[in-house]
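In this view, the complex is presented without one of its protein chains, the others remaining in place.
What follows is subunit A.
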């Protein structure tokens, strides 16, 4: 097929002497250029082309599971847990927690100053019944930082001190596993599902139940 490639001679890619350039500015706006494209599309096809496209149309589409959900993974005592990312507003460094007078509850630790706002600190250790016993640190992981998780639920903000924060872990809903029914620990009660993370299994906390219990301990 022979195309008259005027765009390469007098057009945008040539010496730009084409009188129509004054109006079209660029060859891609010119009807001659699009007519040449249509001419290319009018080429006849052979049997190989037909067979190739039939093969592409025939191929059954595979759906790919993408990591659509995310959770913040953190550690309480020896347990690795996770909370859906949308609940976690920020991860802060440890601040002094001021205890509240006439409060005997082990769950409510007191209040902390987070950027000028006084937020209530809740002990997940006490709520979930996990010992604060420090885990034996191996030689490769000597530096462990305790953090404050600032979480928000239905317009209310709370601070949860945790022993360590890994960060955000992305996953697909299909990766979630059932909580083993045999585990009698109270952690299992608050766990909505289990999530594989590295070589461990992380419990994804049930935010509805968790915040319900927190609110109950506050009243």
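Annotations
FYI, a residue touches a chain if its C-beta (ideal position, glycine included) is under 8 Å from a C-beta of that chain, and two chains touch if they have at least 3 such contacts; residues count from 1.
In this text, contacts and distances are computed from a predicted model.
One chain of the assembly is not displayed; among "CheW protein", "Gluconate 2-dehydrogenase subunit 3 family protein", "DNA-binding response regulator" or "ABC transporter permease", its UniProt protein name is "CheW protein". From the options A:2, A:61, A:104 or A:216, the residue with contact to the chain not on display is A:61. Interface note: of A:22, A:45, A:64 or A:143, the residue touching the hidden chain in the full complex is A:45.
Residues 38, 40-45, 47, 49-51, 53-54, 56-61 of subunit A touch the missing chain (whole complex, contact as defined above).
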